[in-house]
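Every protein chain of the complex appears in place save one, which is left out.
Which chain is which? They are A, B and C, in the order written, and residues in each are numbered from 1.
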Amino acid sequence: MNEKIPVAILGATGAVGQKFVTLLADHPWFEIAALAASERSAGKKYGEAVRWIDAKPLPPHIAAMEVLEAVPGIRGAIAFSGMDASVAGPIEAGFAKAGAVVVTNTRNYRMEQDVPLLIPEINSDSLSLLPKQRADRGWKGYIVANPNCSTIVLVMALAPLHKAFGVEKVFVATMQAASGAGYPGVPSLDLLGNVIPKVEGEEEKMERETRKILGAPIIMSAHTNRVAVVDGHTESVSVGLKIAATPEAATQVIQNFRAPPEVERLPTAPCPPILVHTTGDRPQPRLDAGLGNGMQVSVGRIRPCPILHLRFTALGHNTIRGAAGAAVLNAELLVARGQVPGVRSPAS
Amino acid sequence: MNEKIPVAILGATGAVGQKFVTLLADHPWFEIAALAASERSAGKKYGEAVRWIDAKPLPPHIAAMEVLEAVPGIRGAIAFSGMDASVAGPIEAGFAKAGAVVVTNTRNYRMEQDVPLLIPEINSDSLSLLPKQRADRGWKGYIVANPNCSTIVLVMALAPLHKAFGVEKVFVATMQAASGAGYPGVPSLDLLGNVIPKVEGEEEKMERETRKILGAPIIMSAHTNRVAVVDGHTESVSVGLKIAATPEAATQVIQNFRAPPEVERLPTAPCPPILVHTTGDRPQPRLDAGLGNGMQVSVGRIRPCPILHLRFTALGHNTIRGAAGAAVLNAELLVARGQVPGVRSPAS
Amino acid sequence: MNEKIPVAILGATGAVGQKFVTLLADHPWFEIAALAASERSAGKKYGEAVRWIDAKPLPPHIAAMEVLEAVPGIRGAIAFSGMDASVAGPIEAGFAKAGAVVVTNTRNYRMEQDVPLLIPEINSDSLSLLPKQRADRGWKGYIVANPNCSTIVLVMALAPLHKAFGVEKVFVATMQAASGAGYPGVPSLDLLGNVIPKVEGEEEKMERETRKILGAPIIMSAHTNRVAVVDGHTESVSVGLKIAATPEAATQVIQNFRAPPEVERLPTAPCPPILVHTTGDRPQPRLDAGLGNGMQVSVGRIRPCPILHLRFTALGHNTIRGAAGAAVLNAELLVARGQVPGVRSPAS
Partner (left out) sequence: MNEKIPVAILGATGAVGQKFVTLLADHPWFEIAALAASERSAGKKYGEAVRWIDAKPLPPHIAAMEVLEAVPGIRGAIAFSGMDASVAGPIEAGFAKAGAVVVTNTRNYRMEQDVPLLIPEINSDSLSLLPKQRADRGWKGYIVANPNCSTIVLVMALAPLHKAFGVEKVFVATMQAASGAGYPGVPSLDLLGNVIPKVEGEEEKMERETRKILGAPIIMSAHTNRVAVVDGHTESVSVGLKIAATPEAATQVIQNFRAPPEVERLPTAPCPPILVHTTGDRPQPRLDAGLGNGMQVSVGRIRPCPILHLRFTALGHNTIRGAAGAAVLNAELLVARGQVPGVRSPAS
């Protein structure tokens, strides 16, 4: 591979946008060719426009780039979108119409029937929707979405169980990190030493996105809470199965879960996708959210559930596995499959 | 009432013991006559033996009291026990045998068939076990226990629903405060910006104590977590009922719940016992744990559950409603009923 | 006293405004007659306009009051101002001009030569500025300000030392609570597990306000930091004196410090104004900020300073002693002195 693939980041100054910058700055395949944000930031140097909140320092050459307006035509074979949902819809459509490959973390198109809600380890077949999406909408490009952060953590843990035993019912209570709300996000007076027992719109997202990804009419009951954690969503999960399974069987199925080979070879893919913890008080966000560079989901405390079949704790890094990293992995799969016009797969 | 009733505190230097001191120092009926603790502390002034961790300052006249050994014969018509479970069993039995009324927060006798596991608002009839307890064990006194802190919060919220609709199944995921683990308890490195998805032994306690208090074979699935909160256990709850109920009906039933009149008149009884919050992101531990001087339980976000019937959030102060305050209320009921030998009820 | 004195709160929906509501709702002398806020809130019920963040519940009769615009003529013999500094200036002047007694927590007039920067325990003589203020400005009413929250904590600790030994130099490094920044204030991502080593404009305020209150050309070096604490500013202080003093002498002088008798009798005045802690690791915000209903300042670890003369830690509740409570105490002094037109002192 001689040259890296130029990519654009839409919504580059936001919390997810910054995580895109961090992940793409060192990426073996991609290089940041354009940073786009709101009018207020456009024209400024990125380093001046952004309030950088990532512990990984902003690389100086990125800081020196000029922030552009988010309009089609800016450089980049792929447009990663971390835009605010309130503005993302028409902008992403405009990019896709103009021929861009839009890999988005925003919620706007997730539930559209012709938009893949992609987790490469789980439903790479959803990419077969793309020709229809382009045809029906008259777009030269297309949009691929990743799920909501809480959903990804949950679905990753459910997928192997669903494949082996059939998931029918899911009770999930989340303890979500502050970074999931972006920046400035949750005021510190609301979160210091506190729990907020509601994350606006999150329960509905978890319920419907899970059904779309697993392609099954799962009955879901979600309780979403915000806790005083910076990164890492922890989830208490009970699962009802079509075929009853012991904790031992479930453990084995999750431990043996692997992404399809084409996915496993992608640079951002964690291997294994899920780590099963066997000591009693893990996973914990401070210790485990960063595993697999933030892409590996953790599952622990697998035990019987007196109401459904199994109880366990799932954990994942919400801004990496649950947002920017998820989108990067999606883009890698598109590249590897040759679905990014004008780009040859570095994997081939 | 001319004179206050002298009481003893066993395990007075621990976290629960300190809360007993705080609650009893200002109590309208009781006065602290004896402070007992381990051999290591016995003989010292209480103010020197204790590492005081309560935000309410230690009253100087209590600080000046000598710490005694926890042996029967020390002053006090009632012995409040906040002892460590590892030593509490034989000591509490010794006190009860010698004629003391032992009102305990420790877990040792909670599940004994002849020991009331008392929440005055809910099961004051459990006190009818006492004559049998004394007869069978040959004790001059007796033991009354209050439930585990997570259980009380849950059962308070369940009781009105159980009475009205019959509770059959309960999912609960707790987010428990640090103070529930006592002092020194959880190391700060384990809790700062973190979630610990296991509280040793807590799930079993919640499951069996709930069944004993409500007197019903409820199928329980508990997930217990520790979060970075000082005081206040928050619980995400789903409930399955014998008779289906709407959130509106459930709200009304919980709002209308009242303790029996003899309990409602007790000095520590909150009124109403449960506050229903109607704004979307309440209850929260920082804002609501202290309601009713820490004795009122909060319920909020009552909504349908797609798996069982109802979903809601419950919250209560774990060291007051869930420990020392619960025991004080229990003792008040014993006094009001004339069940403390040699003590006339100040309520009469 | 038959009737309470009606008072208005300007900026009633903000963080300081809410604390005014909490402190005045139970006040023995005052009753809330008017709640004023920005145009956006005016016309709504207070309970709907406010996002209530105080752990003390909003009283229902206050929640039902209509929010007014902050224009002169609204009811209230005293107008307590917790307005945002960006808008407070002309509004407070308008009220004072129209005859209102404005007792303000905002910074706008603090450094004006004719405005008392009042801490009743320390410089009640500064009220002698009022006749000149009214005459020069042609105001029927007047403005009295309290200092910045960090400054009050510091100056309370310095005042007895200044009186006894003369304070010449002060190093102070603050660790300030989140509530000092109001609501929404500091984003949780900036404060969870973090320290922010800058509080905008705070160092200058501490330096100049301290000099004005103590009336001395003290050389000040302030380092201001924000930490993950909800309430309570902790300050590491070193002091250089005109007359050298031992820690023992300083301890005695601070312990013996009392407000003037007319102040000591005010309902909100703590007694003593300063508590000296003698155990090694106090004061701490979680344990000590609430002392004296949040009005008492704590000092601990008084020891020699190798560079100046003394080192110690000071602590106070920033939104009570450092803001709303300070203003309430100021208003009580004005009432007690008969300086509120049409109001007879309940103390007389």
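Here, a residue touches a chain if its C-beta (ideal position, glycine included) is under 8 Å from a C-beta of that chain, and two chains touch if they have at least 3 such contacts.
Only a predicted model underlies this, so the values are computations on that prediction, with no experimental measurement involved.
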- Item | Candidate in contact with the missing chain, chosen from B:A63, B:L192 or B:V343 | B:L192
- Taking the entire complex into account, which one of A:G166, A:G290, A:P304 or A:P346 touches the absent chain? A:G290
- Item | Which of C:H27, C:K97, C:H162 or C:R282 contacts the chain that the document leaves out | C:R282
- Message: Tell me which of C:V195, C:I243 or C:C271 is the one touching the absent chain.
- Response: C:V195
- Query: Which one, C:S38, C:N123 or C:S236, makes contact with the chain that was left out?
  - Reply: C:S236
- Message: Considering the whole complex, not just the chains shown, which residues of subunit B touch the missing one?
- Response: 15, 53, 178-179, 183-193, 228-230
- Logged for subunit C, residues touching the omitted partner chain are 169, 171, 173, 175, 190, 192-198, 200, 207, 219-221, 223, 225, 227-230, 234, 236, 238, 240, 280-287, 300-301, 305-308, 311, 313, 315
- Can you list where subunit A touches the absent chain? 52-55, 57, 192-193, 230, 286-288, 290-291
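Here, only the chains that are shown with their structure count from here on.
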- Query: Looking at every pair of chains, which has the largest contact count?
  - Reply: A-B
- Message: As a quick test, compute the distance in whole Å between the mean CA positions of subunit B and subunit C.
- Response: 38
- Task: Between subunit A and subunit C, tell me the centre distance in angstrom, where each centre is the average of that chain's C-alpha atoms.
- Result: 47
- For the pair subunit A and subunit B, the C-alpha centroid-to-centroid distance in angstrom is 42
- Query: Residues of subunit A that touch two or more other chains: which are they?
  - Reply: 190, 192-193, 228-230
